[in-house]
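With one protein chain removed, the remaining protein chains of the complex are shown where they sit.
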Amino acid sequence: MKKKNIFLILYLIALFVPIYWMINTSLKTDNEILKGLTFFPKDVTFKNYVEIFTSPLWRTSFLNSIIYVCLNVIISLVAAIPGAYAFSRWKFRGDHHLFFWLLTNRMAPAAVFMVPFTELYYTMHIYDTHLAVALAHCLFNIPLAIWILEGFMSGIPREIDETAFIDGYSFPHFFRKIFFPLVAPGVGVAAFFCFTFSWIELILAKALTVTNAKPVVVTLTVGIGAEGVRWGLLAAAGVLTIVPGAIVVYFVRNYMAKGFALGRV
Amino acid sequence: MARIQLKTISHTYHPPDLPEEEKAYAVSSLDISWGDGTSNALLGPSGCGKTTILNIISGLLQPTAGQVLVDDQDVTRLSPRQRRIAQVFQFPVVYDSMNVFDNLAFPLRNQGLPEQSVRKKVQEVAEILDLQDYLTNPPAKLNAAEKQKISLGRGIVREDTAAVLLDEPLTVIDPKLKGSMRRKLRQVQRDLQKTMIYVTHDQHEALTFADDVTIVKDGRLVQKGSPEELHSEPASPFIGYFIGSPGMNILGCSLKGEELRFQDFSLGLSPEFLSRIRGTGPDLQLGIRPEFIRVSPEPGENTVPFEVAVIENTGAYWVVTYVKESLRIKARVPESMRVQEGQKHYLAFPEDRVNLFQNEQRVI
Partner (left out) sequence: MSNRAWLFLIPALVLLSISAFIPLMTVINYSLHYIFAGSAPTYVGFENYVEVLNDPAFLKALGRQMVFSLMILVVEVPLGIGIALAMPRKGKGVALTLVFLGIPLLIPFNVVGIIARVFTQSSIGVVPEFFALFNYDYNVSLHTTDAILTIFFLDVWHWTPLVALLCYAGLQSIPDAFYQAAQIDGASAWKTFRYVTLPKLRPVLIIGVLLRFMDSFKIYAEPLLLTGGGPGDATTFLSLHVARKAESYELGYAGASSIIYLFIVIVFSYLFFQLLTNIGTGENK
């Protein structure tokens, strides 16, 4: 019992060290960073953060990221919820393997697919829009969301559906009033994973945007290598990229705990 | 095989640091003893503490107070394994990654038995449970009844098993297979003479399986006895109503002189009957089973007129609900009798079939 806890605590500390180091670096002056190794910032400075918050480039790119990520979460869930319902409620030919074939979408090497994506979205006139990135990210998020939700929905007895229909509920009414509240923890968990994978994706987001929808992950890359790396600034931006996600996790943490307790992610 | 005893067992799921008056006890001061090689049932409504008792016996749960004895040896602090008690759960528990043979062999191999004896024992048990044909199959493909047999098999495969506990083992079994499974369980118990305790909320299962039935309500023992005893001499109106289908009719009444007075009728009593209930207070409850009520279309001696309200056909006889003012009584009526709603029938309550209760306790 005790050994288990020590292992877990040590692991969580190890997990947090790199994040701490980034926070530590972000609060240092460039001078201190370059002078050598220090475990705590000598004089704490918020200069790096101030620079990011006052720069319109950083501000808009943060906003862009948040917009397309949220858009992607919504699109993925809207497509995945009925899909997962179909898998959980009806048997059809090959549904055992369909999960695997859905997942193969995830395998597509984004590094190469970015060229055809660019062409396709150019012809669809959505190149360099938030929608373009949101749609491209469906590639890996819809299959995952279907898989997660299917697990939750299979855990809900079919009798609930049947009883509702006998009671005269229409399908949309039943779905909204009865079924959705039951799978809400699952939707929370699925939303968390969609958010995560869309938020951290770099290659497609970079390829599909120029200026209008340029995300923060791309702005970050640009900061590297230009006029000598500004570690403090990059670290501060890095810390800030974790913040929206951390807020999401904080809000869905109880959903997650409940969702995870219900079984299959 | 062994005798199982519970001595003043109490258990609460609340933490020990909670003030005593705020604790709710799942079971309290239970004293029960189950004989060696007997078939027993632990019967009670859902949430009465049955599963708690079972887990305390098997050792999955440590009681807050009291002792568990196996053959007069205190095992309260021993692990399930050391107590040699096996358990069959409500939902079939099989090891999916092993075939049926390996499932049955699992407890023996954990004991470190030589492979030759393992094979012999497993074959024996498989034959008893009709599992010979499935031994090499993966259990995932078997139905719930067969899976439950595997669970039971793992319990009886060990020579030294002191007792087998069955926790509502038929819950998930197809209704069509329940009957044969029940007979199988009973037959295994008879053949092996192992102490078994069958937990259920279904009186039919309990009464057909067990020679000795323990009834628990709200964590307390209410009565323990043979099915016949429970039927003819229920310790309380609750048991009277709980056992039998439909249950016993319970009517509030009071003793006035030589009569039992009900709301708006009274029954005369014989001197012999009166002598048996001498000394009890005036407020009583009369209990009579539907099958003992005598029904006639004509008035007779000491009969009460009732009106037919509901008629149910069970196939072999009618179950008729009679009303009189606010009183409702169920009686079993032979199919040969013509019954119609609204008819007036005359009901007699034979003295030798009547139970009287006072303060929830049986007087006679």
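So that you can tell them apart, the chains are marked A and B in the order they are listed, and the count of residues begins at 1 in each.
Note that contacts are C-beta pairs under 8 Å (C-beta built on N, C-alpha and C of every residue); 3 or more make two chains touch, one makes a residue touch a chain.
Quick caveat: nothing in here was measured; it's all calculated off a predicted structure.
Here is the thing to keep in mind: the chain we left out touches A, B in the whole complex. Contact with the undisplayed chain is limited, among A:I52, A:I146, A:A164 or A:A213, to A:I146. Across the interface with the omitted chain, chain A contributes residues 4-5, 7-8, 11-12, 14-16, 18-19, 21-22, 25, 33-34, 36-37, 75, 78-80, 82-83, 85-87, 89-93, 100, 102-117, 119-120, 135-139, 142-144, 146-147, 192, 195-196, 199-203, 217, 220-221, 224, 229, 231, 234-235, 237-238, 241-242, 245-246, 248-250, 253-254, 256-257, 259-265. What chain B contributes to its contact with the hidden chain is residues 58, 60, 79-81, 85-87, 89-91, 93, 95-102, 106-107, 110-111, 136-140, 151, 154-155.
Criterion: only the chains that are shown with their structure count from here on.
Averaged Cα coordinates give chain A a centre that lies 55 Å from the centre of chain B.
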